[in-house]
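A single protein chain has been omitted from the complex, and every remaining protein chain is retained in its original position.
== chain A ==
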């Protein structure tokens, strides 16, 4: 019974990683860049909810919507200001810029909110489901449900809508996509918008389960979600789901059965093994270099 409880917790944490990993993987798929500031969008989203709920006393659901909108705008602005001018620059320049944006967001948050840990009020009612000796909190259920809903909506969006097809086309071949009449810049903006709004949702879910908020809150989950994205095969949406869930389960099980200090080391160790055995990740594609 204990094991099942750990497993459910792992899936719940993994769901959060999966939602964050979607942002990494979609942006990588479309814009071919690693947006290392993605983790810090989570932190911004969490602060927005914190202010909305604790200071302004707004309804939690409304707060999450506001937070998603703020992050969506922030993501699009970051792309326009920091990444778009580098569209034809070397990948290294873009990567360094992304790290710069990450530090920028952390330090602005530090300036505004200070370094003190804020205690986050969960947006989910504190009820729980009891099944025999098994207790599942409402947060766990909401988190897993949110992940499932997001995955279904996103898959439908990508495969069934014109904008989704445009995203696939841009991710495969930007020049050919332009020849079809697809505005690549608009498609990249849309990708950042979706990824950042999802990061806000992930941030709220994460802070509801682990209710302490600092300017560095987004850093570690961000890195782990990146690992999850690579683990599942970066660029692949089902890969982000699988990678995220596996990572969450591995983390919680190693915390429970091996050592809570070593759990992060185990998580990253698994990444190294995966990359050695299958460098493209679980569902990753072999990238063919064109001459």
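By definition in this document, a contact is a pair of C-beta atoms (placed from the backbone, for glycine too) under 8 Å apart; a residue touches a chain by one contact, two chains touch by 3 or more; residues count from 1.
Here is the rule we go by: contacts and distances are computed from a predicted model.
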From "Molybdenum transport system permease", "ABC transporter ATP-binding protein", "Electron transfer flavoprotein subunit beta" or "Zinc protease", the hidden chain's UniProt protein name: "ABC transporter ATP-binding protein"
Contact with the hidden chain (one of A:150, A:166 or A:219): A:166
Given A:179, A:220 or A:258, the one touching the chain that is not displayed: A:179
For chain A, residues in touch with the removed chain: 162, 165-166, 168-169, 172-173, 175-184
